[in-house]
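One chain of protein is taken out of this complex; the other chains stay put.
Labels for the chains are A, B and C, by order of writing; each one numbers its residues from 1.
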Amino acid sequence: MILDPILYLIAYPPLWQVLILGFLGSLAVAMVAIWFERKAAARVQRRIGPYWASPALGGFLNIIADMVRYVLQQLIIPGTVDRLTFYVAPIAAFIVSILPVIFIPLSSRPEFWPVASMDYSLLIALALSTLPPLLIIAAGWSSNNKFAVIGSMRESYVITAYELVAVVSILSASAATLTFNLVHIVDAQQPFKWLIILNPIAFLAAVLAVLMSTSAFPFEIPESEHEVVAGPYTEYSGALYAFNMGGAYVRRFVYALIIALVFLGGWAPYVPGPGPITGYVIPSIIVVLKALIIVLFISFLRAVYGRYRLDQALGAAWRLAIPLAIVGFGWSLLLAYIGVFH
Amino acid sequence: MPPKISLKKLDRRGGLFEGVKSNIHTLALGVKYLVDPQRSTLLYPKEYIEHRPGYRGFIIFIKDKCISCAACARICPSAAMKMVRVTEIDPKHPDKPRQKQYPVINYQRCIFCGFCVDVCPTEALYHVPFHDIVYENLADMFLSLEMFQVEPQRPATSEGLPVVYEVDEIKGLVKRRKS
Amino acid sequence: MTSGGLEAGGQIPGFIVKKIEKEVYEIFIGPQHPGSGHMRIIVRLDGDIIVEADPDIGYVHRTMEKLSEVREWLKPIPLLERMTIIDACNVTLPYVNALEKLMDKKPSTRASYLRVLLCEINRVASHLYGMGIFGVFIGHSTMYMWAFGDREVFLELAEALTGARLTHTYPIPGGVRRDMPQELPGMARRAVRYMRRRLEEYRKIFVDNPVIVKRLSGVGVISKSRAVELGIVGPNLRASGVKYDVRIAEPYEVYGELDFEIPVFEEGDALARTWVRVEEIKQSLNIIEQAVNWLETHKGEPVIAKEDFDKLPKLHKEVYEREGRVKFVPAHATMKIPAGKAVARGEMGRGEIFYYVESDGGITPYRVRVVTPSARNAIVFKHVVPGHTLMDLPAIYGSIDYFPPESDR
Partner (left out) sequence: MNSERIVEEVKNVLGGLAREIAWRKGYLEVLVEATNIIEAAGKLKSMGLDHVKSVTAVDYPKESKIRVTYHASSYSREDLMGFIVGLSVDLPRDNPEMPSLVSVWDGSVEFQEREVYEFFGVTFKGHPDLRPLLLIRELAEKRVLRKDFVVKEESIYEGVPFKYD
């Protein structure tokens, strides 16, 4: 049949993962995260937060209204920007932010996650998740705005600091479980040998890295409003700004997914069975819930912390987080030597 | 006892233990209010504040008491109150129309200081305890003599419930619905 | 873009053409910038270090001094109040004091206590405002919301006392405009107890927050000698170890009889300035308590000078008995004040305010000169900010509690 290749292309699982789970799922999670961030911050600050858009839903529709506004808003392109980069960078950053989702399995059944059963999924997911900051720097640079350039410079400083932390602390899971395959990492943690319990140091370092990489509080430095307006995004408006802002939440979610798999045991203690419900839906919900907890915790931090100064954040990374990550890695080696997982 | 000056020292504690402890304090306090926010937000216009008597709101003019002394217009710090000259017929002497002057007010300028109310020798001006009124255009904010004498309708009363705020020892401001 | 005009030697009117220095990155923070307020700071950066900061203020200059010269003596009170509506009683009280000095009038003791009560309510509100803005400047939005929320408590007290939340227009020459309502002492005591408890929570979430402590310590250090040379005022001065407060140096109203202490810190950095505010709030709460206690036990005296009260017409006395409201006599609108020069000062939330009032015996002031605390603190931007990183600028700005409308007058 001539239709077969086309059908195969349409039903090609990675495509589904990117389109359905990656895009829509990330969007949904981003919306929940934004809503929670506003609502939690409002509660801590003794306000109500989003309310009037839908009092019964706690103002959740407010976020959708916000999205609609961003999309319909006039797109103002200053005359002095480098147009091609200005358009491409935020969109590319958003897409690249979602890409790691392909390599993150939400179930151990290979029939649902053919790509995920590859042996280097953790490495590739990590590698992809470190790409978007480069595009953010490009976005800031192309804006031809002094605040944007300062913001980009800060972003580049922060990347150099957190990247090593993120990679070393997350790879410490591989050191302990002797595999780069995320499915095997999760299976090794069944049922309650979660790495957060066995190796909390690496987990702490990983969370610090996520905080820095997605410029969450207390490391919200590149976009720090009171010096550099909106950092790299200063000149952006409308949908392009929404891409920039959404990208940060998606990146946070992707990191949270990786951490949920690596440290929080993924779908453990549940063991995926055959069939779409037991093999696909239930484990994905468990993983997404675990990831959401991390995302919501990060959102909550906005309410209680201020932001560090740039040099203090970098100092925290080099003096505290990197040693922590290395100690965590060594701890993992020790775990592997003792043979906890095997 | 007379006031005095006291030199204080900054409580600069350091160390890992203190750092962890104060971080935990901070987070715990955040969680406490996340669970129980103790908020006092006014859901305007579903609710509106009923102010205490003595609140300096819109100013209403009682023409019968006015003796045309113009003290109110002269003391107005923002030149919001102006005098207009009106020819009136005195009921006692209907044949002799007399000229009187009355105040009118420009709410584009009024700052609600209440000097006019306080200076009026016959209490011909008084405050109503609110000032959330909507005007459709700026010209309407210059009230004519007739408009100046009617108490304006407060729009929030048509769709909202009155609340009062009380100072509470535990929760700060507490909103109470008035039945 | 064409730059033909410039090349041909033409100049755009109002613009200054100058050469760009290669090594220095010049950014304009403000006036349309989320972290500037109504002012502009022209900052020149070398890398991330500020080498020069030039505060360009005056965006909200409202010609207070000139307008005061053309209005009758009472009218500047609500006008001057608008320099700092968040500290309205403190900002007008020295003007009223200056008028009283010229008129040789003394307010009644009850009026003095009421003025002190409102001043301290204002001071707490003003400090809370300052701490809130400071919080959001360094990214701590919870401090902002909490401080503004708790400020409402004190605005509520002020509203119960004066009838207006912010622009009280309360002190007038010879006294105040209203007597205290019955329920105020109870409200004030509850508010005081509430605020004391909240200050502990402020400590936990903001002042002792490790992120904030790290961010603020050692930032914007003003040494004692430098503070004196720059002539800065208020909490910023006291954070640098100078033992100066107008309430002690030249006690006005009844401050000399009250029991409170002025906190002084020696570090001179942003954290010490924050601590001074926290400690001052505590002292203000003490004063509020003492003032309401006194006011509750000493009733019967009118709230304006005795000789003025006796001259009031019958209706005015009735209104005072019924509502506690002091009515003016029409002569207030066009009163004349004996010729002379007077100086009065007072301690606002942000520091010392200075009034110079000159009368030529007419119905308007001949000259009113006002120097507000922020106007004297503005110098900090020029002389203290250079040498810090760009991220320290909001921390210093917030910690000196600079308020552009007050500074610009």
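Points worth noting:
To be clear about the criterion, a residue touches a chain if its C-beta (ideal position, glycine included) is under 8 Å from a C-beta of that chain, and two chains touch if they have at least 3 such contacts.
Everything numeric here is computed off the predicted structure, so don't read it as measured data.
Looking at the complex as a whole, the chain kept out of the display touches B, C. Of the options C:Glu26, C:Glu65 or C:Glu201, the residue whose C-beta touches the omitted chain is C:Glu65. Residue in contact with the omitted chain (choice from C:Glu200, C:Glu229, C:Asp259 or C:Glu318): C:Glu229. Across C:Glu250, C:Glu266, C:Glu301 or C:Glu323, the residue that sits in touch with the chain not pictured is C:Glu250. The chain not shown here touches subunit B at positions 70, 73-74, 76, 79, 81-87, 104, 106, 139, 142, 144-145. Seen across the whole complex, the unshown chain contacts subunit C at 57-58, 61, 63, 65-67, 69-71, 98, 101-102, 227-231, 237, 242-244, 248-250, 340-345, 352, 354, 356, 358, 366-367, 369, 371, 375-376, 378-379, 382-383, 408-409.
In this text, only the chains that are shown with their structure count from here on.
C-beta contact counts were set side by side for A-B and B-C; B-C has more. For this pair, subunit A with subunit B, the centres built from the Cα atoms lie 49 Å apart.
Annotation for subunit B: residues touching 2 or more other chains are 26, 29-30, 40.
Within subunit C, contacts with two or more other chains are made by residues 142, 149, 205, 209. Residues of subunit C that touch subunit A in their complex: 1, 25, 27, 29, 33-35, 48, 135-146, 149, 205, 209, 211-212, 214-215, 389-395.
Every residue of subunit B that touches subunit C in the complex is listed here, in rising order: 1-10, 12, 19, 22-23, 25-26, 29-30, 40, 51-56, 69, 71, 74-75, 77-78, 111-115, 118-123, 127, 165-173.
Against subunit C, in their complex, subunit A makes its touches with residues 41, 44-47, 79, 146-147, 150, 217-218, 220-221, 224-229, 302-312.
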